[in-house]
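Note that one protein chain of the assembly has been removed; the remaining protein chains are unaltered in position.
Letters are used for the chains, namely A, B, C and D, taken in the order the chains are written, and counting of residues starts over at 1 for each.
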Amino acid sequence: EPVHMNVSYQPTNWWALPYVLATKKNWWADVGLQVSYSTFPAGVPQIASAAAGSWDAGGTGSVPAVIGAARYHILTVGITNDESATNVLIATKEAAARFEKNPKEALKGQRILVTANSTGEYAAAACLHKYGLSENDVTMVNLGQAGIMSALTSGTAGFGALWAPNSYTLEDKIGAKIVCTGKDGDAIIPGALVVREDYAKEHPDLVAKYLAVYLHAIKWEKAHPEETVKALQEADKEAGVPISEKYAKVEYQRPIFDLAEQLEIMARHGGKPSKVDVWFDRIAEFMKSKGSLQSVPAASSYITDKYLKMVNDDPKLKAFANDASR
Amino acid sequence: MAQLVASRRPGRGIPSAPELAALSVAGLLLFFAAWYGVAASGWVPSRFLPGPQVIAEMIDRLAQQPYAGYTIQVHTLASLKRFALGFGLAAALGVPLGLLMGWYRWLDDLVTPLFEAVRFVAPIAWVPFAALWFGTGIGGPILIIFSGAFPPCVINAYRGARQVDKVLVEAAQTLGAGGLRAIGEVLVPAALPSIVAGLRVSAGLGWQSLIGAELIVVSSGVGYLMVQGQTSLQTPIVMSAMVAIGVIGFVIDVALRALERAVRRSWGDQG
Amino acid sequence: MFRNVKRAFRRSDQEVLALDDVSFEVGEKEFVAIVGPSGCGKTTLLRMAAGLDFPSAGSVLVGAHEVAGPGPDRAVVFQQFALFPWKTVEENIGFGLRCRGTPSDARAAIVARYVELMGLQGYERAYPQQLSGGMQQRVAIARSYALDPDVLLMDEPFGALDAQTRVVMQEELIKLCRVNPRTALFITHSVEEAVYLADRVVVMTRSPGRIREILDIASVRRREAWEKLEHVEEVMDLESFVHLRTRIWRMLREQQEGAAVPGVPAQPA
Amino acid sequence: MFRNVKRAFRRSDQEVLALDDVSFEVGEKEFVAIVGPSGCGKTTLLRMAAGLDFPSAGSVLVGAHEVAGPGPDRAVVFQQFALFPWKTVEENIGFGLRCRGTPSDARAAIVARYVELMGLQGYERAYPQQLSGGMQQRVAIARSYALDPDVLLMDEPFGALDAQTRVVMQEELIKLCRVNPRTALFITHSVEEAVYLADRVVVMTRSPGRIREILDIASVRRREAWEKLEHVEEVMDLESFVHLRTRIWRMLREQQEGAAVPGVPAQPA
Partner (left out) sequence: MAASVRSASATGRSSAVSSSATRATRDAKRLGGQRRAVLALAAIVPLLILWYVLTSVTHTVSPGRFPSPHDVYQAALQISHGNGYAGGTMSRQVWQSSKLVLMGFAVASGVGVPLGLLMGWSRRAEALINPAFLLLRPIPPLAWIPLAILWFGLGDGAKIFVIWFAAFVPAVINSHTGVRNLDPTLIAAARVHGASPPQIVRHVLIPGALPMIFTGLRLSLQASWTTLVAAELVGAILGLGHVLIVASLDIYPGMILYAMIWVGIMGAAMTKALGVVEKRVIPWRS
């Protein structure tokens, strides 16, 4: 008798592929889960609808994860991927040319189109810092991802912050250039596996099973590069944002973490903050500086490896999570 | 000079039906010709304004192959279902409220101050609350449509009720019509033209708010189709969605206009 | 019925007294007509009896009770027809009966009788918009008659009728009142009509409306046996009738003096 | 003026003939009154003369030209007052003059004269809504008079006036026509009014409207020198007047037969 669970994610994302695969390959049934999905175009409505109990567990960006933690008792129980390299500052051809000559001068006083409260904004801010600029040296203009793409296409602005696969689309269609990534700016931007705290309290076992499926998918993806790339292209096409094989392969380069790796980056050795704690604290600091948060939530209050450990401690789940054969 | 002169309505008279139909067709042709012309002239890059023929092809393709999960028909149906629920709820609550406000002074005084403030809040501003209260279920989008469609229902019913010839109400009262009957048989029919006009506006706004809702909180429907098209910079898809939105909005309006005409006819207005 | 009634209206920030200290009563089953110059407040008076308006001072009583609002015991025929534009002639006439809950076959019978009485055959399904002014007023009268109310309040009910229909209607009304007497308050501009129909005639003065005199017609009528004559014209030829008519006429003419000044304006060529 | 005029209307998918084969003419500066039962098409006839409606067959001529549309040479006083609710009494009266481009001081003078003539002093700044029905009609009449048109088309202009004002207005009108003769088409329900005012009276039959007879009053008036008498009542007492009146009255009464059937309905208790 499978147990029902509401799972939420954002389609057309590299880290969404495990959900698509899990359904297609019926991995949920292997751990005795039956899931229904709620999908969202962005993290904020996703978090808001968690407050209404629309979903139990899922994946989201790190910025929404922090907001969820600060406001709605959303726990971060794992990491979907490291998207530092795919949250980028992108420029139109002309702007990119100027940027190549003198990045600082090219950026200074410009309008930078960003989606407020997104990992993209975080990456853009990191890029500015990299070139010795602060947010006061430019005008940050808030636009949705689609709006940024329209504006860049029409040449109304030169720079914008996008994430994959939107950045690929723009590169493809108008020859825009990525001038700086979050990684370049030294900002680590993880994606978060999240779960509602009260749900986790009630059903810790189900959370562990959910993690096991996701980790199983990661293992599988790592073991089957070609099939994964193909599956990603298919999934994105179905969702309405097709990407070429070239970019699907770039996507595949994004770091993902299997069970052992996850345990490692989330471990707080001797009371010291874990790697993940540090990443999230920086994001939270950034959000506080913008007035989005009044205070930085303590990492230990919402980031936990408890459920990963449960997977690790359950031989059956551990075996499933580490099985890359099917 | 005793010949029949019925056909000889002197100058500037009422234009004939065929003439009007011809003008309507001409208007439409003009619109499409202008669109085609602008698109073909290259004045606007085709990335931003594809010609009507491109859109027609795209719609045909969207009808055959699923995009953003479904074919365009399925998207449309999903939108229509949300619309029907939200608009139905707004009409079912808004029209009676407006009529009662026009009828009972105290209710008017009680509701108006609150209503006067709330109606200026954008439907999409309710998105966060819709998500917080109803999540992603059908309730969220419905709240948003409702908040767009509700005010015109109330306002027009209210205005209609206020403009009813007082002597008619008095006549009904002196004929022994109690409150309810006077409302049902005098207030409602007298306010009906105004109510239907309000429903038209309301349907328009509701439909527009729905698109707003679909841009943000759901993953099906023509609004979603549009935003997905936009993120993949496929203007033909965006405009196909706009056409679908326009056409459905038009059909809804035509239906309500037919209702309006039926109402007028029941007044014995033969014109 | 009316006790020291005053009614003031505001017109562009000024209080205008429309009725001043009007007191009179209408006996049971008595037919009282009110005549007076235009704008003297006749309609206002009638609206108060109907419960559609209220005195600024004084009180209006029906039976022992102050009038608190409109009711089907007091049917009103309005100066402006006040038909429901969205109802057919039949539906308009039957409206009051429907409100009362008369079963539909009984209602249909009554409606049919009044359609015939008012010469509206063939127009049962027509909407008011499609009728001439006179026909509309006939529908309005039928609508009130059909209710068979205790008190009839009529504001120039025959004002819009053509002369012939008007005479027929006057005869009808008087027959109706004889067979089935009703308390009635009747406003008219026609002195002849008032004298012909009423038991008493209230003559009012120009604004602010006051009572000039109340004439007793009933006693003359009984004495001179007007009832014996069938047609209006015959009654109008009687000396007693002419005498009363002229008396009222003079009262009204008096008031005309000083008001509208006759004089042909020199038209520009 | 009217030549073989027919006019049909559609009523619930049926053609209804309102006027059938009406032909008569109004001479220059002649005053013609039309009487006839309600709904016989009098208003329709007048609207055609005004250029607001057009015949289904036949033609309507003013002067040598077929009527093509309305114009200020033919002023209309409507049965329903048709005042502009958004204009004050003054502005309503002055409307036609303004359209014509009369300078504002000349206009003010004319308006003031008509305000006085109609006894509307004190109401110059009032809106029609604030007036009684009778006062509204007086404004409507003033509005048309003020234009001093060649042809006056009046649809029961005195219908809503009280008896006294009505008589004064009739006297005014006749004086006006004597001083400054106008071609006039005048619709009324009052046979007395028609005989008193008109040079000729057109009597119409019940629907479809046809001409029953056209009576020449002018010749009698001249012969009997009605003009000598100043007041309406005096004229009405003349034998020649009573004779004409009774003749028309009978024609109308004839038609009443077979139409509205008199009979007191048995009221439900």
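We take it that contacts are C-beta pairs under 8 Å (C-beta built on N, C-alpha and C of every residue); 3 or more make two chains touch, one makes a residue touch a chain.
Keep in mind that this is a model prediction, so the values were computed, not measured.
Along subunit D, the points of touch with the absent chain fall at residues 47, 50-52, 69-72, 74-76, 78, 80, 82-87, 95-96, 98-100, 127-130, 143-144, 147, 153.
Hidden from this view is one chain, which touches subunit B at 14-15, 19-21, 23-24, 26-28, 30-31, 44, 48-49, 105-106, 109-114, 116-125, 127-129, 132-133, 148, 151-152, 155-156, 159, 163, 193, 197, 200-201, 204-205, 207-209, 211-212, 215, 223, 226, 230, 235, 238, 241-242, 245-250, 252-254. Contact residues of subunit A toward the unshown chain are 44, 47-48, 51-52, 67, 71-72, 111, 113, 116-117, 139-144, 146-147, 150-151, 154, 156-157, 291-293.
To be clear about the criterion, only the chains that are shown with their structure count from here on.
Per-chain CA centroids place subunit B at a distance of 48 Å from subunit D. The set of subunit B residues touching two or more other chains comprises 270. Contacts with at least two other chains are made by residues 80, 126, 130 of subunit C.
Partner subunit A is touched in their complex by these residues of subunit B: 47-48, 66-69, 127-128, 131-137, 140, 215-217, 219, 224-225, 227-233, 237. Every residue of subunit C that touches subunit B in the complex is listed here, in rising order: 50-52, 69-72, 74-76, 78, 80, 82-86, 88, 95-96, 99-100, 126-130, 143-144, 147, 153. Residues of subunit A touching subunit B in their complex: 11-12, 38-42, 44-45, 48-55, 145-146, 149-150, 153-154, 166, 169-170, 173-174, 238-242.
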